[in-house]
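Notes for the one structure printed next.
Only a single protein chain was left out; the remaining protein chains are all shown in position.
As written, the chain order gives the labels A and B, with residue 1 at the start of each chain.
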Amino acid sequence: MKARIKVTLKKGVLDPQGKAIQGALGSMGFAGVEGVRQGKYFEVDLAETDKSKAMTTVKAMCDKLIANTVIENYEIELA
Amino acid sequence: MTQAPIKITPQLVKEHGLKPDEYDRFVKLIGREPTITELGIVSAMWNEHCSYKSSKKWLKTLPTTGKRVIQGPGENAGVIDIGDGDAIVFKMESHNHPSFIEPYQGSATGVGGILRDVFTMGARPIAALNALRFGAPEHPRTRHLVSGVVAGIGGYGNSFGVPTVGGEVNFHPRYNGNILVNAMAVGLARTDGIFYSKATGVGLPVVYLGAKTGRDGIHGATMASAEFDDKAEEKRPTVQVGDPFTEKCLLEACLELMASGAVIAIQDMGAAGLTCSAVEMGAKGDLGIDLDLDKVPCREEGMTAYEMMLSESQERMLMVLRPEKEKEAEAIFRKWGLDFAIVGYTTDTLRFRISHQGELKADLPIKELGDQAPEYDRPWTEPAQPAFIDPDTIPTPNDLKPAILKILGSPDMCSRRWVWEQYDHLIQSNTAQIPGGDAAVVRIAGKKAIAVTTDVTPRYVEADPFEGGKQAVAECWRNLTSVGAEPIALTDNLNFGNPERPEIMGQFVKAIAGIREACLALNFPVVSGNVSLYNETNGQAILPTPAIGGVGLLPDLSVMATIAFKAAGDSIVLIGGHGSHIGQSIYLREILGREEGAPPPVDLGRERRHGDFVRKIIRARKVTAVHDISDGGLAQCLAEMALASGTLGAEIALDAHAPHIALFAEDQARYVVTCTAEGARALVEEAWDAGIAAEQIGEVAAAGGLIVWPGASISHEELRNAHEGWFPGFMGVNPA
Partner (left out) sequence: MISAVIVFPGINRETDMMQALEATTGTKPVAVWHAETELPPVDLVVVPGGFSYGDYLRCGAIAARSPIMNDVRAKAARGLKILGVCNGFQILTEAGLLPGALIRNAGLRFVCRQVKLRVENTRTFFTNRLNQGDVVRCPIAHGEGNYVCDEETLSSLEGEGRVVFRYVEGNPNGATNDIAGIVNKTGNVIGMMPHPENMIEPLHGATDCRPLFESLLAA
């Protein structure tokens, strides 16, 4: 089973990178960019075949390592 | 969107950290029940961090003036005169709690905050240091915290472009629940180009500069903000995220703006950002301030007045500008891609008035918020006197070698290379001494340089706050002296537990008394500082940790001393005599497992005499290497001198009766110096003539390592492996 994990900054947490990218897009002539938020994407291959067990494990992975839950949220998709 | 007025309940007052009597005092002051925004403002202004209400009484006793002092405590940073029209602006500040919650961002924003304090005054930062204290190495969170804090300090300072040249790292279980991250910044300005926070002139524009405001770090306000919005989860107080890129742009923009002559007053938005900065500018200048929050650049939607006033978003400044220069100022900020907005005006009302969306959200007397905040004389108890440990009761070990190596490779005594290699310590091209010596040295111009260091020995302060306070200042002064600098002034970062406990307040009072005595005796005034109280978890306070950051002046870099041995055959001379004080020593703790006894007493007259002598012989080019003796004693000192040389070693002879005491005693006011063999006799006699104990104890050996007669022979490689091994091993480093 494959877990696809999207980690994004929590709403309201400053994203200096997104801000700088937004500025650069503007100065390169891409008009109308109203906001950029940067995140991370992970693919984790799992031996587990039971979806709910896999979800529990991947959640624990996110809480303990993959995301910094002080400032980040995560979304998990299993396939 | 407007909300129904929020009822101020005793619970809400408590959540804001105000005591019932403080709240009553506030209600009496304004003659009515406050609005929620007003409650937020007063909680920010009257909390310990902004008001120094527990510490002010004692801080006032510290000497803060001197012939080189341009600005003492009370501004964004202290300022000293180093001649030729040059001024050094410096301060140290804690970011302890945020760094424990989120070590990378906490330490990064700590560095950002202190850099801003320094460039707010018109100085370009030229050096950064940091004093770090972590829990026991074996504590499960320690490695994560060390890794995050070091990366955060480097991440911010390296990107901003300031060399991080020195500091301290200690481990102790008493920091398990409360780490200390104290960051110091040092800047260079012209004596006629210093900027202050005091506003002057009525009807002048108050300008907001830098990054936008978000809901970062709104503290003490969890519940209040939850009441503002049902989606509380998304609006919880968030961690401040540092943006060193914006700060670097802010630095360049501020310096450019200052040079243009547009700035009347400037204040960094640090803790309780807009509130603290506006109140301070107004209160100091005996002016009122009117703010229109509709003009504040916001990053998030629907921010309330309360949130805007308490936001701790980073990389922001408040200025009062000359109206005729407004357009020019705006152009400079736009060039650097920064926000610029006129958010208010100075008034002659002495009121702090906040309007938002057509409503008056706050109307408060500005002086009482600022320089007339409450002040306490908290009860305190005299600390117990620790017992002196008789060195004769400490048995001589069968073998000195394992003891020397164990200490050299212990968490507190080993090389900090793993840490400081993550800091760019070379940028700006002026670093004349990198980390690893007694003090870092940074060139100012031509031959002139400054020396900088941070010091404190918390276990000494814990055992005897008064002597420990003295020792922290003395060691800082000694480290500056050891490179040949004349110590000029210091900044203090006083980290303690809960001041409402009389025994903690007693530590604080006595440590300050010790600091005061040492400052006076060594002519070493305090020009800036920061107090961090309530560093405790479950009733367990940190070791009292008054970190001292010192700055010294080196008029001529060509006579700077370093710790490295220079040539085989040089004589090794001990200045200040052999030691006998083993209480609270590293030896006692690391080898015998005892954290006990009285710390070494500090005789300030001796300290001064010995230091002045050492500085004199450095400047007369009579010595080839200098190192002060501190933690770990003579053995550690010699090992560090050998290791710094790369290949050379030391061969010394000791009294056979108690070589372990001579090697590991931590008596103060002592130095090891080297000089040519021909010069040794004259040097020793010169010391004697000055009434200072001095003796040749051995010589620098080509073979490297450390040979102690009688009893120990250690190769260079053994020394190096012990010294360099622990930190990378602890952090689990991969080789590259």
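Here are a few things to note about the model shown:
Following the convention adopted for this analysis, contacts are C-beta pairs under 8 Å (C-beta built on N, C-alpha and C of every residue); 3 or more make two chains touch, one makes a residue touch a chain.
Worth saying up front: this structure is predicted, and the values here are computed from it rather than measured.
Interface note: of B:136, B:255 or B:432, the residue touching the hidden chain in the full complex is B:432. Within the full complex, the residue among B:34, B:244, B:506 or B:611 touching the omitted chain is B:244. By the touch rule set out above, subunit B reaches the unshown chain at residues 151, 154-155, 158-161, 243-246, 248-249, 336-337, 420-430, 432, 443, 557, 733-736.
Seen from subunit A, the chain kept out of the figure touches residues 16-17, 20-21, 24, 27-28, 38.
As a working rule, only the chains that are shown with their structure count from here on.
With centres defined as mean CA coordinates, subunit B is found 36 Å away from subunit A.
Only residues 101-102, 105, 211, 214-216, 234-235, 238-243, 245-246, 299-300, 313-314, 337 of subunit B touch subunit A when the two sit together in their complex.
Considering their complex, residues 10-16, 19-20, 23, 68, 70-71 of subunit A touch subunit B.
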